[in-house]
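With one protein chain held back, the other chains of the complex are shown just where they sit.
As written, the chains take the letters A and B, and residue 1 is the first residue of each chain.
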Amino acid sequence: MEYLIHLAILFSIYAILGVGLNLVVGYTGLLSVTHAAFYGIGAYATAILSTVYDLNFFVTMLVGVVISGVVSLLIGLVLSRFDGDYYALAALGFNIIVYSIFLNWQSVTRGPLGIPGIDRPDFVSANWAFLIMSALFLIAIYYLAQYLGKSSFGRVLKAIREDERAIQVFGYQTHYYKLMIFVIGAMMAAVAGSIFAAYITFIDPSTFTLNESIFLLAIIILGGLANNKGAILGALFLILLPEMLRFVGFPTDIAAQMRQVVYGLLLVFLMLYRPQGLMGEYEL
Amino acid sequence: MPTAVKIVVAVVVIILVGMAISAIQKKEVISGQPLRVGVLLPLTGKFSNLGEDLKNALLMASSDINKNGQKVQLTFEDSAADPKVAVLGAAKLLDANSVQLIIGGTGSSANLAVAPIMEMRKTPFFPLSATSKLNSAGTYTRKLLPDMDGEASKIAAYAFAQGARKVAILYDTSSDTHVIGKDVFSTVFSGLGGTITLVQGYDSKTTADFRSVLTRVKDVGPDAIYALAIEKVGGPLVKQARELGLTQPLYGFSALESDEFFNGSGLAAEGVVITAQPFSCDGAVAMQKYCLAFKASYPGRQPLLYGAVGYDLLFALALASEKYSPDFSKIIDEYKNNPSVYNLNGTPQLDAHGNVRTVDFTMRIVRDAKFVELK
Partner (left out) sequence: MSIIPQLIVNSIIAGAIYTLVALGFNLIYSTTKFFNLAHGAMAVVGGYVVFSLTRQLDFSLWLSIPVAILVAGVIGVLSDLLLFRKLRERKASSMILLVASLGLFTAIQAMIAILFTSQFQTLTTGASISTVYDVFGGAITQTQVVILATGLLIMAGIGLMLKYTKLGKAIQAVGDDEEVAKIVGIDTNKVIAIVFFIGSAIAGVAGLLVGFDTGLEPTMGLALLLKGIVAAIVGGVGSLYGGVLGAFLLGFVENFGIWHLSGEWKDAIAFVLLILFLIFRPQGIVKK
């Protein structure tokens, strides 16, 4: 039972990440491969502030969200000059740079030694209570994303995805919209990061690599771009699938690699036969 | 709902049901006697060689112990030396397999992430790590490898005695143990009157190309180099150092001692000196016997320190469990009194809590692609 609760908590964290990334990739069409960087900023904010300064969890989350917002604003300003593949490459570059900072700015992040002993708020010291808290965050973010998607702001985003030049003709400052949604997505990722840090109680840079960003991309592609329910479904599937493989009975050393094979082939088949994902309305 | 979604939901439900069933079933089988031991070790990633060694040794131990009836039951899970994966692996062992204790393989970040969970579940945890952080990781955690501090101070003294006054230190930035090693070495060496001219970290995850890092070492021209590296990484490191023209003495620590090291270094390793732990296939009778049995069961694999410690531990636990089953807390107390049955890694000295703090470190040198005792 505990094991299922563990899975559910991880699922809710990844669902939050997926929904946030979906706003950037699915609604706006920007192939952002740097989401893990903001996930990391949120996690480190909570980790550092709660261990060194003993701040309340929610306060640390707020700080993490703010820092993530500021950093994403700066990165986003550079990124919004790019399109398509170049956007992806530049985003990828930023992920690696931010990861390098997590790894090497040791006076703040303790580098690869990581930060152990992260506390969680007392009222969620039991895992099932923690699950309820993270589920509540997920629900809140889901509704926020739905609201954004259906609003006129969301319509502009979709228009940017379909044909940016056309909507510029109508006088819309597309740079501004692209930047805004990137920052919003980054702030959501920071929320997930804070939850993750408090849950695992120990973080180190190895969680926030390029591979993680790619994994997040796979979640929303699988679930279906520009569909928030799809993002959640994608997270559910990609968290459960590897765990299911644990029980299938592969020799344990092979199991981890098999998960990668399955995950890679899944991406290939999705692109070949269902590029819009499970619930998507939009192809890349 | 589109069909695809229906399919996914169906799959998810089947998975959940399957896991629930397997959990229930296992509980029934388990209501008997054997000690249920979970093993959370790195089967993938940079520690995979060490993880493989531990797994083989534990399998061998379990088949020896169970010769007259099943007394221990092992379940393995990959930790990938990654905290996220390890936490889920531990959860699965605790819930789906209802293990009574967990042995942790190398990988301090994974072990540190798992320790609080073991604390919450009040389940004993035996990580095979040397990082002193684990000494205080919780009432249920007892680490199995001696503190790195002992090795680092010993080799610092040796280097100084050999005439070195300026030393460059290389270490893997992602390893707690290495950081402790570099700090203790620096303190001891400077205390004796030497200077550390360069401390250079490397990231073993991204590359096996150490040339840029070694070029900086070449730049400072030290009298000796203290290269903290595990076997898989140390091989290419040593080879590239010699190729670059670094002729200074190279010092390392016990994690270098494995044939995997020679795979990467070849003959370039000649003359490398390390601090080592007592375990050796040319050591005491019990160690020799262990090595012969290991090589017979696993031809082509060299028995390493980690498996030996694991083998010893399982026997200690099995004996304790025979004496005191089903009173589990007495089993752990018995372990603290008799932590080692065959003393395959010498006589470990434990602290009051039950952590291994130190053993009689020795020194070894490479001669002809083999580690031999340094007199």
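FYI, a contact is a pair of C-beta atoms (placed from the backbone, for glycine too) under 8 Å apart; a residue touches a chain by one contact, two chains touch by 3 or more.
Remember, it's a predicted structure, so these values are computed and weren't measured experimentally.
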Given A:86, A:128, A:147 or A:176, the one touching the chain that is not displayed: A:86
Listed residues A:103, A:167, A:192 or A:216, member touching the removed chain: A:103
Of A:1, A:52, A:78 or A:139, the residue in touch with the unshown chain: A:78
Interface with the unshown chain - residue positions in chain A: 31, 78, 81-82, 84-86, 88-90, 92-94, 96-97, 100-101, 103-104, 210, 214, 217, 221, 253-254, 257-261, 263-268, 270-272, 275, 283-284
Touch list for chain B against the chain that is not drawn: 44-46, 48-49, 173, 200-203, 206-209, 211-213, 215-216, 218-219, 232-233, 235-236, 239-240, 242-245, 260, 262-268
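Everything below uses one rule, namely that only the chains that are shown with their structure count from here on.
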Centroid distance [mean C-alpha coordinates] between chain B and chain A, Å: 33
Contact footprint of chain A on chain B as seen in their complex: 2, 4-5, 8, 11-12, 15-16, 18-20, 22-23, 43-44, 48, 52, 76-78, 80, 82-85, 87-88, 91-92, 94-96, 109, 112-113, 116, 121, 133, 173-176, 179, 203, 205
Chain B-facing residues of chain A, complex: 1-4, 6-7, 10, 103-104, 111-114, 116-117, 200-204, 206-207, 233, 236-237, 240, 243-244, 246-247, 252-253, 255-257, 274, 278-279
